[in-house]
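Before anything else, here's the structure in question.
Only a single protein chain was left out; the remaining protein chains are all shown in position.
So, chain A:
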């Protein structure tokens, strides 16, 4: 038995004896003149699109828009594959390194997915299509930046544009109007007022902020809002994009200290690190917590559970009516074109179609927060109007800072874990930020 086994082993090793990942050439970007916008003449084309728009009205939004695209170009059939965000992002690497990837996918920004795909030459830069579709003109500069990567995949925030987003996200503060009335307070107009409200709520036996932080990443939103108060948007962008600064800078540690103080003062639920983030709307709607920090992803669920009793505001500025404070957010998951797509021109037309003001109408009608101004549609709910107004302010005043976990490939875990420890009082703000900085410095060193 021994001999055949050895032969078998040798054969298996021989087959695998080449460096993993070799054999894929980087495609050359197209010249703008080679771009075709005449999609009707492209012949019968099947465009495979992978998206994660499965929650709430998102599914309807995609179905409507895909049908409209097919109606406009009957020769193009959209083959839609939709899966949850986690499933989609986990399978992208495998799918795009395979021989027959989808034409268009939704790829998350950051070093983990988008920059890694760019580095591998798996995505088509949209710059050759600029002349035809004007993607850069459609979005404010702050938003195109977040979908941009240098061609070597080493630096986020500059270089080529690789994706366009249909929706926007800004992390703000939801509040329960019933609770505010009961506490005798008004929606805060300054940050000092907000902190005063938190103290009032605590004093009257309420949980000031609902936070469920089992998954580590949620507290990054709280931390980001605090950073927006202590640190300027440019410094934060530079830090996240690896262009300068350190996580141990005084203003950063100050924000972490504030988070520690909030936790120590009992501003979060007692089981803060044990609650499941996606379940947050449930307890909040039942009255646990006066405020809830988060993005548009909570809106539909909260609206369904609380009706007009839930409203939303951007983190208030230092002075009433002053310049708005920076907060986390940016364009939603962008649509990108894969390099191995046989129909990049059709795919580009699809990206264009999905981000026109008319498409934004559909996004708004189905309850989404449109990335750019819709042609005519308006949100129908109070919280929807709040979000829409907040998004307009955020993109007009350019206050959005990328999610902090874009900093390194492991930062979601590192920073998330550190924040859990700071909230639990196991690490001081200074110790926690030193650990975050170690991960950050190690990543920058090998980048």
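In this text, contacts are C-beta pairs under 8 Å (C-beta built on N, C-alpha and C of every residue); 3 or more make two chains touch, one makes a residue touch a chain; residues count from 1.
Just so we're on the same page, contacts and distances are computed from a predicted model.
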Record-based protein name (UniProt) of the chain missing from this complex, from "Sugar ABC transporter permease", "FAD-linked oxidase C-terminal domain-containing protein", "Paired small multidrug resistance pump" or "Tetratricopeptide repeat protein": "Sugar ABC transporter permease"
In the whole complex, of A:48, A:61, A:213 or A:303, the residue touching the missing chain would be A:213
Per the definition of touch given earlier, which of A:62, A:116, A:227 or A:429 contacts the omitted chain? A:116
Identified contact with the non-displayed chain, of A:271, A:308 or A:396: A:271
Chain A residues touching the omitted chain (full complex): 4, 8-9, 12-13, 16-17, 19-22, 90, 93-94, 96-97, 112, 116-117, 119-120, 122, 213-216, 269-276, 409-410, 412-413, 416-418, 420-421, 424, 426
